[in-house]
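Reviewing the structure listed below.
In this view, the complex is presented without one of its protein chains, the others remaining in place.
Labels for the chains are A and B, by order of writing; each one numbers its residues from 1.
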Amino acid sequence: MRRITIDPITRLEGHGKINIFLDEMGAVRNVYFQIPELRGFEKFVEGRPAEEVPQIVSRICGV
Amino acid sequence: MATADFEPRIIGFLCNWCSYAGADLAGVTRLQYPPSVRIIRVMCSSRVDPQFVFKALAEGADGVLVAGCHPGDCHYADGNYKTMRRFQLMKKVLAQLGVEDERVRLEWISAAEGNVFARVIQEFTEKLRQLGPFKPGRKLAAGEEG
Partner (left out) sequence: MSKLKIASYWAAACGGCDVAILDIHEKIIDVANIADIVFWPVATDFKEKDVEGYPDGYIDVTLFHGAIRNSENEHYARLLRRKSKILVAFGSCATMGGVPGLANFKNRDGILARVYLESPSTQNKEQVLPQTRVEVPEGELELPYFYEEVKTLADVVDVDYFMPGCPPAPHQIWAVLQVLASGNLPPKGAVVGASDKALCDECQRVKTEKKVKKFYRPHEIIPDPQKCLLEQGIVCMGPVTRGGCSAQCTGANMPCRGCYGPLDGVVDQGAKYISALASIVDANTSEEAEQIIGQIVDPAGTFYRFGLPGSLLRRARNV
C-alpha cells in the first residue's frame, strides 16, 4: 500500500493534512483528512463578559 | 495535601516605619514564632507592586504577606490607602487565577505591635501548612508536556 501525505495543506486559513492510500494498481483505496488544530474558544469564553465575546471570537479567524 | 514535614515559605513585604519595626520588636523581645517568613523591607506598603506578589508565588513562595501602617498612620500620609485598594483588586484577580484566598495577606502592624507580628506569622504558617505547598505553573522544559 502506497501512502501520499500532503502536510500542510496550503493557501487557505487553518491547519490540515491529507493521507492518501493507494493500492498495488495505483488506485485510491482511502483518503483521510485530519485537522491537527484546536484552541477551544467555545470553552474559554465561558466566564468572559458578554460584551467582550465579539472581540474575543473575532480571533477565531483573522481572515 | 499537607505533609507533617512541610515547612511553608512566606515572603513578607514589610514597610520600614511600622511593620518592619514591629517585626524587629518581636525579635528584640524574644517572641517565638516559626522561621517561615523571609522579610523584604520596603519604605511603604504602597511600594508593593502586585508583580512582586505574583513573582514571589511563581518562584517558590507558599504565601505572601504585605504589612503596613494602620490606616491614618502611614508615614507618607496616604500610601497605605493605595495599598488597600490595590490589594482588593489583586485579590479578585488572584481568586480568578485559582490562588487560595488565604495565601496572600494584608496586615496593618504598628512599630509597637511585635506581638501582633509574631501572632500573624504563627497563624499564617499554620494555615499554609494545612493548604500545602503552592505549585506555580512552572516553565516546562523543552519537549515536556503540561
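Simple rule for what comes next: contacts are C-beta pairs under 8 Å (C-beta built on N, C-alpha and C of every residue); 3 or more make two chains touch, one makes a residue touch a chain.
Being a predicted model, the structure only gives us computed values, none of them experimental.
The chain not shown here makes contact, within the complete complex, with A, B.
Even with one chain removed from view, chain A keeps its contact list with that chain: residues 1, 3, 6-15, 19, 21, 29-30, 32, 34, 36-40, 42-49, 51-52, 55-56, 59-63. Not every partner is drawn; the one left out touches chain B at residues 49-51, 53-55, 57-58, 71, 81-82, 84-86, 88-90, 92-93, 96-100, 135-137, 139-140, 142-143, 145-146.
FYI, only the chains that are shown with their structure count from here on.
Inter-chain centre distance (chain A to chain B, centres taken as mean C-alpha positions): 47 Å.
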